[in-house]
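One chain of protein is taken out of this complex; the other chains stay put.
Per-chain residue numbering starts at 1, and chain names A and B are given in the order in which the chains are listed.
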Amino acid sequence: MSLQLDADGRLRHFLTTEGLPRALLTHILDTAESFSGVIGKSVKKVPLLRGRTVINLFFESSTRTRTTFELAAKRLSADVLNVNVATTTIKGESLVDMLHNLEAMQADMFVVRHAESGAAEYIARHVQPGVAVLNAGDGWHAHPTQAMLDVFTIRRHKGAFEPLTVSIVGDIRHSRVARSQIHALNALGTGEVRVVAPRTLLPRDVEGLGVRVHHDLDSGLRDADVVIGLRLQRERMQGALLPSESEYYRRYGLSEARLAVAHPEAIVMHPGPINRGVEIDSDLADGPRSVILEQVTNGIAVRMAVMSLVLGVAPESTPEAT
Amino acid sequence: MSLQLDADGRLRHFLTTEGLPRALLTHILDTAESFSGVIGKSVKKVPLLRGRTVINLFFESSTRTRTTFELAAKRLSADVLNVNVATTTIKGESLVDMLHNLEAMQADMFVVRHAESGAAEYIARHVQPGVAVLNAGDGWHAHPTQAMLDVFTIRRHKGAFEPLTVSIVGDIRHSRVARSQIHALNALGTGEVRVVAPRTLLPRDVEGLGVRVHHDLDSGLRDADVVIGLRLQRERMQGALLPSESEYYRRYGLSEARLAVAHPEAIVMHPGPINRGVEIDSDLADGPRSVILEQVTNGIAVRMAVMSLVLGVAPESTPEAT
Partner (left out) sequence: MSLQLDADGRLRHFLTTEGLPRALLTHILDTAESFSGVIGKSVKKVPLLRGRTVINLFFESSTRTRTTFELAAKRLSADVLNVNVATTTIKGESLVDMLHNLEAMQADMFVVRHAESGAAEYIARHVQPGVAVLNAGDGWHAHPTQAMLDVFTIRRHKGAFEPLTVSIVGDIRHSRVARSQIHALNALGTGEVRVVAPRTLLPRDVEGLGVRVHHDLDSGLRDADVVIGLRLQRERMQGALLPSESEYYRRYGLSEARLAVAHPEAIVMHPGPINRGVEIDSDLADGPRSVILEQVTNGIAVRMAVMSLVLGVAPESTPEAT
């Protein structure tokens, strides 16, 4: 954890939301707020990362995620290089040699995506001082920028976190997004964080995450201020962890009707891409409660914030200043 | 058609040359003329699209076409993202969701290439106001920037369109380029537009396109001021639509000798890449009549013009101002 922070408590890498102090998370959100004005303007660029080199180091292909980091970096005026790596194992001398080579080309930041949990942390342990590592998703472990754009979106709509009830619905077990959301929401003081899922889709250590567990959707959504649906990975079906898609939808699918028990002004979120009619109904995804596309827009500002903070060039770069 | 124009008659998308008024086509050509000076200079950049994001959305791979749009966008100082999509069907919710996601990342323009006719128009119907769509080739339907670079090249060499006879030779039936050329040439008042092809390579509605049909190359080229050869898609051979390559060359292949019946100062064009010795002979392609490489150079200026016009940032952005 302290791997992420320097001696003065400043963000050095961004690997997980777990263990980060509330002041730092708030500082990321405030910095993102300052960039979200930039995004609205017709000229969407600021020169904070001019002359810096960001390398998207993707061991697992994801056009969608790569695109958001690439856009964020370009709007900060960085040079961006996409390096797709076809190796499956993260550990080993050849990976470290590759890293050292890329660092020797004066890379300033690696954005790492990998199917193995712990990959970004492993890389952060091996880079030189001054080189930052951002986790763009590692196995089932963490996807911290996604979680930060989620809490950013919640704060924009709801203000303070203390009075809120947030329900996360779906495959918690295999979701790095859910884990990162839970850590961030708790650190920010959210009143109640719930997870709603069948037993087969919950992690074993779920009790230790600081959440209330619901197996029934109606009880799980009751009076919720924020409802977050997770993407259902269809390949889990074969693992016998799930009933059929239609059975899943009947029990856990989000729709305008099922949201009737939630707070009247509840918002609905989803990390995307959505499976319409499986984990969420179109009437909800495209309706007035949905902030799903806002999440995408906010993702650019949040990634700009994290990128400028880890390189120490954010508009105001000490948490104290916030 | 009106999908392309806003209430004031300004270009909003560029999907087809069909139905566009002459004043607008002329305005595109004039704007391209202003950029062709930029291209000649050693510093070939202008800041008109600085901070704007152009997404090349290619459902069909084409390095050549992608490259010309990417260069045009970069010379306007835009940020360019290449997104290759492997889906085969254009319609459906998942495509629209993908579009809305890319828009939420604050894309300003989509350059769309697709094997299905109507794809760019479908996308233009689904984007938010303020986002522009350029058609970079859709099925057999249209390739409007190619047509505009062709008429730009003709105007540079011949001036007014009224006195001209333009002969388009080859596989008209499967050519989106030919359709777009015919619409543009007619809208610009070209004296006579001819198509020269065997019956099997003509579309059924050829009479309605406003062209004179020739099946014989000598009569088709007689007194022509401009001769445009089309690329022969060799895969058509197997469809029994064509005789052998050598038979095709004997009947329709363009060469210096066959051009003897054309106007002495006739120019020769081709959208490229050429099949030497099939639809065109090297003596003609590399000879003084050929403006084939000029077409490529002009393509950058024409694409810069269309890109800056649809975003309302062209040097003088109202047709009246011309």
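By definition in this document, a residue touches a chain if its C-beta (ideal position, glycine included) is under 8 Å from a C-beta of that chain, and two chains touch if they have at least 3 such contacts.
Here the structure is a predicted model, which is why all the values come from computation and not from measurement.
Undergrad: Could you tell which one of B:Gln4, B:Thr53, B:Thr68 or B:Thr145 touches the chain left off the display?
TA: B:Thr68
Undergrad: Just one of A:Leu5, A:Val38 or A:Met98 touches the chain that is missing; which is it?
TA: A:Met98
Undergrad: Could you please point out the subunit B residues that touch the chain left off the display?
TA: These residues touch the chain not displayed: 39, 41-45, 63-64, 67-68, 70-71, 74-75, 272-274, 276, 282, 293-297, 299-300.
Undergrad: Considering the entire assembly, which residues of subunit A contact the chain that has been omitted?
TA: So the residues of subunit A touching the unseen chain are 50-53, 79, 81, 83, 93-94, 97-98, 100-106.
The working rule: only the chains that are shown with their structure count from here on.
Undergrad: Using CA atom averages as chain centres, what separation in Å is found between subunit A and subunit B?
TA: Each chain reduced to its C-alpha mean, subunit A and subunit B end up 42 Å apart.
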